[in-house]
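For reference, the structure is listed below as structure tokens.
With one protein chain withheld, the remaining protein chains of the complex are depicted in position.
Showing chain A:
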Amino acid sequence: MRALIPALVLAFGFLSGATSVASAQDIARGERLFNACLRCHDVGKDAKNRIGPHLNGVFDRKAATIEGATYSKAMKRAGADGLRWTIDTLNIYIQNPKNLVSGTRMNYRGMRKEKDRSDLLAYLRQFSVSPANIPEASASLLRQDAPSLHEETYLDGDAEYGEYLSGECTSCHQSSGADKGIPSITGWPQPDFVIALRAYKKGHRPHPVMQMIAKRLSEEEIAALAAYFKELH
């Protein structure tokens, strides 16, 4: 099946181009933007895994499921939790990989402009079994949520409040930083901590316990936790 995908991709990819809302220029622009990804990711006919997995048929694929590709523990965990690559999740991920997977191996600071991401995804969309079934653009999820992912309100968190709040975390996450079955959350840079909790809060990340915990944390409380856990090693 995997061997078939590139051929199908190319056949359908070109056919569907005509009905696409994304213009040929957009797709061509997306291809140029993909140059930033090429060192690690291959796509198209006979694409192989490089530092990262090949991206043929990435849409609607469960995260961390390409055989032979190397994934971080965090990405495998996200895949098992139910992370699927869709137009929405890819959009969020490309904007900043740590939005969705804090411990990802993907060492990329993120593509901030929505137009860039949209064009890049229009290009990648062609390498799917049936691109016509993939939505053209991220419906609403990121458009309204994205800006808050980069608000820098986390810098002056109240660490003493964070220490109290941390009691809710340490029923599961160990303050020693041990990382077995449940990830370590100690010593993180504050921005990583904040965007992770925001992503759970918004339901971008799939884990039900973390969604529940994060849902009732205010921005102030997230900042407080980030300030506390940053200093805990």
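Structural remarks
By definition in this document, contacts are C-beta pairs under 8 Å (C-beta built on N, C-alpha and C of every residue); 3 or more make two chains touch, one makes a residue touch a chain; residues count from 1.
Note that contacts and distances are computed from a predicted model.
A single chain of the complex does not appear, and UniProt lists its protein name as "Cytochrome-dependent sulfide dehydrogenase (Flavoprotein)", one of "Proton-conducting transporter membrane subunit", "Two-component system chemotaxis response regulator CheY", "Ferredoxin" or "Cytochrome-dependent sulfide dehydrogenase (Flavoprotein)". The omitted chain makes contact with just one of the residues A:72, A:86, A:130 or A:175: A:175. Interface with the hidden chain, as seen from chain A, comprises residues 77, 79-82, 159-161, 163-165, 167-168, 170-176, 178, 180-182, 208-209, 211-213, 215-216, 228, 231-233.
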